Every structure is written in C-alpha cells, then in structure tokens.
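A single protein chain has been removed from this complex, and every other one stays in its place.
What follows is subunit A.
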Amino acid sequence: MKSIKFIIAGILFGIVMSKSEAISWYRIQEMFRFQDFHMYGIIGTAVVLGTIATFVIKKFKLRDIQGNPIVFTPKEKSVPRYLLGGTIFGLGWALTGACPGPMFVNVGFSYWAIFIAIAGALAGTYVYGAIKDRLPH
C-alpha cells in the first residue's frame, strides 16, 4: 500500500498526459510555433492551481499524510545553469517532442522508437554528472 499510491499517481499522470495529447510531438511543435492555446492552457492551468495550492499549504502550514510539515526547498540562486541548461533541454524537447515524463508515457503507447531517446537521455544525464564541475553553474 505504501508504494502502490505512487504507481496510482503515475497512472493518473500517464493517462492525463495521453488524453490531452501532451505526449505528442505534433502538440509540442504547435506550442513552439505559437499556433494554438492548447499546451499553454495545460501548463497555465496547472501553474495557476499549483500556485494557489502551494500558497495554501504554506499559509496553513499543512502536513503530509505522515504528519511531517510539507517543505518547499528554494532553488539555488544562479542564472547561467538555468539559462544554459534550460536552453539545451529546450533544443532536445522540440526535437523529440517529449520531455522526460512523456518519453515514458510513449513507451506505454508502444512507440518503441522512443527507447532511443530514453537511451540518449540517460547518456546525457551521465555525461552531465561526469563533467559538471567544469561547467559554469
């Protein structure tokens, strides 16, 4: 039971990403070409509701189901790592049409070619780990 709740949350995520077509290369292209509101609507709704939820959790100091306070770790202050890292991420996102979550949802959709992108993503993660100390952060 302790672990099954994470699988259920994942299933919910996988279904909603599929059913709203957010796992589609076409939808990501449409977003980067600013030709439809769809993806902006998805991310925008999630952010507005997420902001309200985060505010409420902080304001009322809500606790998680184990009774521990819910803490938000602030991101480290910097510009280069977010701008450079973000740009590199964006290059790949528009190319494969899938960010990390949708990559795996596509596996469930039997788009086996996505395994090439997943292998690439693991290699990219590994190389970052290997050379991170030589990069501006």
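Heads up, the rule we're going with is that a contact is a pair of C-beta atoms (placed from the backbone, for glycine too) under 8 Å apart; a residue touches a chain by one contact, two chains touch by 3 or more; residues count from 1.
To be clear about the criterion, contacts and distances are computed from a predicted model.
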Omitted chain (choose from "Sulfite reductase subunit C", "Sulphur transport domain-containing protein", "ABC transporter permease subunit" or "Hpr(Ser) kinase/phosphatase") - UniProt protein name: "Sulphur transport domain-containing protein"
Positions on subunit A where the hidden chain makes contact: 3, 5-33, 35-39, 41-51, 53-54, 57, 62, 64-66, 68, 70, 72-79, 81-101, 103-114, 116-130, 132, 135
